[in-house]
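Here is the structure we will look at.
The chains shown are only part of the set, and none of them has been moved.
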């Protein structure tokens, strides 16, 4: 009965390691959060399933020769998948609110302080025994504060592939938690009076401006920060497809087919990085803690910059919209709208919050570019 | 590298990073304002009217034409009764 023995030897219960079991439970938790709590389901469901698949003993789905291994190799190691997602995000995003009120870019800038504060935090964690984050690791962790999934995955794949799984999970989880994390901070830092501020309607934006926008951003990126060019380039390419108005077919492909297909593969491939030996470490706990701090600080500095702009404009800017500067599009803008409505039932801040919201995407891509240029060089 | 050195590098990177982000986005504010002024000068009436809904795809157009055709037929058949 040699073959029966071979079959027994190949069974999961005969080969299961505790770490694998635990990681499969982590995968189930992510799927639960995605399905039952609607936590970023488009990403967390495939990530969770990828985590389960890649931790199945014997099967080796994430090891050389397995499907997830190939998908990771082709799509993430090359950086292609996050860039294609960014193209789709660009094709789906209307930058009109930002173009109508460019000053909201300052809010998107301020909220990136969450990134750099987390960088310091990650390095400081090295004082705790058991942590050993290099500057590259710390930078990859810090980008969680950018509240932007594809940017985080792109940077982590470049600077610290071993931490990619934990970083992606933290980034998407906290993005889903934005409605819980942000409101208390927003209320703490603003007065009832400030939250009641009604903002004037945004001016209309011409088609020409919308077409010139991607070029404006790209030119500055080329001149001052070429290391951010892959991210910003693809974001602006997608946006140009959308705004050009002459390539409807391609715009639809970027907004639907490509981003949907890539999302499935990206999620599975990120999940394949949730293996016991890289995820079940003290470092992961550190990353999760730092990620939460990053979101809090980013929200706070965004709101504080909102208060500064409120002063400078003599009360024309509602400081709440600063919280949307962390990006987490469009969740953060919706949270701003909701908190604003609590103070004034007729004050819809959604469109005004979309400005800093998309500014935050550009802001964290810029921050990623700086980190790549200095640390990744 | 010692933690203290790392920390110093980190603080440097923070200053540099936040500086870069602010500088970059400030220039972008200026550039966008410039573009807005520029494009307002060149904008035709047609361009400015961005409140209209995005151009329907040809397929959608065909579909609604079909719908209208079906409705017209239905109503005319109904009238004949």
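Think of it as A and B in the order they're written, each chain with its own count starting at 1.
Operating definition for what follows: contacts are C-beta pairs under 8 Å (C-beta built on N, C-alpha and C of every residue); 3 or more make two chains touch, one makes a residue touch a chain.
Predicted, not measured: the structure shown is a model, and the values here were computed from it.
Colleague: Treating the displayed chains as one copy of each kind, report how many of each the complete file contains.
Modeller: Stoichiometry for the full complex in this file: A x3, B x3.
In the analysis below, only the chains that are shown with their structure count from here on.
Colleague: Subunit B touches which residues of subunit A in the complex?
Modeller: 96, 98-99, 102-103, 105-106, 108-109, 112-113, 115-117, 119-120, 123-124, 126-127, 135, 138-139, 204-210, 212-213, 216-217, 219-220, 224-225, 245, 248, 252, 359, 362-363, 366-367, 370-371, 374-375
Colleague: So in the complex, the part of subunit B that touches subunit A is made up of which residues?
Modeller: These residues of subunit B touch subunit A: 3, 6-7, 9-11, 13-14, 16-18, 20-29, 31-33, 35-36, 38-40, 42-43, 47-48, 50-51, 55, 57.
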